[in-house]
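Every protein chain of the complex appears in place save one, which is left out.
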Amino acid sequence: MKPAIIVVDMVKDNLKEGSRHPVVLEGRAILPNLQKLLEESRKKGFPIVFACDSFLKEDFIFRGKDKFYSIQGTEGAEVADELNPRPTDTILPKRRFSAFFKTDLAERLRGLGADTIVVTGITAEVCVSMTALDGLCHDFYVIVLEDCTSSQDKERRQSCLNLYRNSTLYPLLRVMTLSDFLNEVSRG
Amino acid sequence: MKPAIIVVDMVKDNLKEGSRHPVVLEGRAILPNLQKLLEESRKKGFPIVFACDSFLKEDFIFRGKDKFYSIQGTEGAEVADELNPRPTDTILPKRRFSAFFKTDLAERLRGLGADTIVVTGITAEVCVSMTALDGLCHDFYVIVLEDCTSSQDKERRQSCLNLYRNSTLYPLLRVMTLSDFLNEVSRG
Amino acid sequence: MKPAIIVVDMVKDNLKEGSRHPVVLEGRAILPNLQKLLEESRKKGFPIVFACDSFLKEDFIFRGKDKFYSIQGTEGAEVADELNPRPTDTILPKRRFSAFFKTDLAERLRGLGADTIVVTGITAEVCVSMTALDGLCHDFYVIVLEDCTSSQDKERRQSCLNLYRNSTLYPLLRVMTLSDFLNEVSRG
Partner (left out) sequence: MKPAIIVVDMVKDNLKEGSRHPVVLEGRAILPNLQKLLEESRKKGFPIVFACDSFLKEDFIFRGKDKFYSIQGTEGAEVADELNPRPTDTILPKRRFSAFFKTDLAERLRGLGADTIVVTGITAEVCVSMTALDGLCHDFYVIVLEDCTSSQDKERRQSCLNLYRNSTLYPLLRVMTLSDFLNEVSRG
């Protein structure tokens, strides 16, 4: 397995300290696990991609009830300080849900020698799922790390991830815990 | 609302009469609703698109436990007879989950004057969800018709659709029943 | 070199016997070379793709002075009888100039094991060039066979191909004659 780590939408607007928004609270709750994942991945030389919403205010998705967030060029669209991206990481602005949509992510991943993507971040049922399933469509093995992804509450996250456990897509798509993933890659 | 109807993967391999496979049984169970939807949509002149898996045996998705199905050029990849496509309908072979993936569906829909897609078919948690969310990404309003879509069982379907009810994507993305949809369009 | 042969827009509407249209006359003039190319390629097991315009009448490109041609579902959009496609060949309907535009050609070629595309057909300065340069963009080596491609006259064809001879893209992109290509592949 040659994994690349994809961290979806862990941007400042989604992780504001002190906010009581459920997406923020749940998102902040996975920060320690993500920090551990990044630390171990750096030791092993796995490439790391921060895929970050980078919207325009005119974007169609803001015609619903969503407030503006993660707008291109604003601080809110930057990776959260807690995750401390390095110059060797890839920052990939994305315009819609999937990190593959209108981006060159598939080409980059192949350039980096990856055959597997490890998808993490928020939210499980939209951007994480879309990136995971789109990864399959681009011929990558996919692992979703359940305790490194979140939604507005834990029931919703589980309900979403349960759809992809033991599905017909297994083992091309697997849902795993962080510790199971780290065990698997440490075994080589 | 200028809707186009998208019928996902209602192909012969997924709907074989007599099969006991849960996807087939659940898929056949929505045939009457789909027939009604198509009949009413034809009366109103809504464009109809049958998006049909059209795989190659070498495709990555067959490296898991899935058996070959809906293979390009085979009868199994054709729209099920029960849905009786007309020459004015669009048959759109697709190579992966979303009907928008490596196809010209967005361009076609704009050519047809549609601003809304009504997504139906199988399975709720993979091809239907991906097509629905991808539709949003291509700037279409999206309606998923819950009683015109299926999965391997009803719990899984509900569990999936519940993720998108009253989400932050509402009302860009709505989950509705067939009769609510028909009422809404008959009110004009 | 693992070449795949791409035959661009050699469809009935572009090759009507008896027509005096310059594109038709020049297109028919390359039929014997294309027949030879296909025959030799079949002997060697090179995959063959017929990329064929498959337009809708509403398509933007018909808002200029072009008359309707190669319309989806019409006989005019079929591969010319003289080239006699086999069931093992790939017929790839395309919606715009490049054979890669909104199609799965790159994925198919990788599935077929090709690392090089050999581009032929009409017209040199639009669909052939676009397909050739797009092939480079999708990380394939590209050969344009000068005597298997045509335009509305030979000067225009040469003028176009001269732009890509000994350019900075060489040797990723090469312009060759049919006989040079056949010599190169027969040497192994």
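Here are some notes:
Just so it is clear, A, B and C label the chains in written order, and each chain counts residues from 1 on its own.
Definition applied: a residue touches a chain if its C-beta (ideal position, glycine included) is under 8 Å from a C-beta of that chain, and two chains touch if they have at least 3 such contacts.
Every value quoted in this text rests on a predicted model; they were computed, and no experiment measured them.
Shown as candidates are A:Pro22, A:Gly111 or A:Pro171; the residue that touches the absent chain is A:Gly111.
Considering C:Gly45, C:Pro87 or C:Pro171, the position touching the chain not shown turns out to be C:Pro171 (whole complex). Among the residues A:Lys16, A:Arg42 or A:Arg95, only A:Arg95 touches the chain that is left out of the figure.
Where chain A meets the chain that is not shown, the touching residues are 56, 58-59, 95, 102-104, 107-108, 111.
For chain C, the list of residues touching the undisplayed chain reads 60-61, 63-66, 96-98, 101, 125-126, 129-130, 133-134, 136-137, 139, 156, 159-160, 162-164, 167-173.
Methods note: only the chains that are shown with their structure count from here on.
Rounded to whole angstrom, the centroid-to-centroid distance between chain B and chain C, based on C-alpha atoms, equals 34 Å. Centre-to-centre separation of chain A and chain B, using mean CA positions: 27 Å. Here the CA centre of chain A is 40 Å from the CA centre of chain C. Taken residue by residue, chain C touches two or more other chains at 107, whereas all remaining positions touch fewer.
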